[in-house]
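Missing here is one protein chain; the remaining ones are kept as they sit in the complex.
Coming up: subunit A.
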């Protein structure tokens, strides 16, 4: 069954949205928004903490605790997670899974340690990929700003070997642009690994979600602004999916 996942970028306890990882704008309260999405048929939720300060990170733990109390669907929390202790804190606060990006590039063993300690099902490896002039994709870190030099397809395979349970794949080129998912990138990563891949970056309509399910074998589609701005509701996306023969949850 394909999953529809709203994503909430959280900065200092508020949901924000930017274009190409920059130019942030406040959207609302994470706990209320999460609860609304859960009541409207979201299959899971992803929170990305983009706070730059220690204070902001502490606020995130409180947000996670509140979300866990109110929301009864699985949710992942990523952003700024560096150590197994950080992972433990987020899971203890009530998240079901954690997303790890930069820290895994800096120290791949973190994925292995975390998978062994907390179980692969709790570890989501986030891959931010940007296309190079030769057509390949490189893994970007630090919120899409820094080129790690790693080939995204090879890195995805490595993450699977290390024990990641899922890959959250974001196209840095498409992020916030709203003209559709990067189908070529998504297909390249999905075909390279056996673990589920979540497509992210570029969703501008319900049609984009149907398209990524029809043209690639992704397990889930993640979107932010189309849901936040009420351009389209999750029930409408699911209805369109069903009409087009895409298997989604809910009646």
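The rule is simple: contacts are C-beta pairs under 8 Å (C-beta built on N, C-alpha and C of every residue); 3 or more make two chains touch, one makes a residue touch a chain; residues count from 1.
By our rule, contacts and distances are computed from a predicted model.
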Per UniProt, the name of the complex member that is left out, chosen from "ABC-2 type transport system ATP-binding protein", "Beta-methylgalactoside transporter inner membrane component", "Imidazole glycerol phosphate synthase subunit HisH" or "Phenylacetate-CoA oxygenase": "Imidazole glycerol phosphate synthase subunit HisH"
Absent-chain contact - pick from A:85, A:194 or A:243: A:194
Options A:84, A:192, A:219 or A:240, residue touching the unrepresented chain: A:219
Where the unshown chain meets subunit A, residue by residue: 1, 3, 38-39, 41, 43, 68-70, 72-74, 91-92, 94, 96, 119-121, 165-166, 194, 196, 219, 249-251
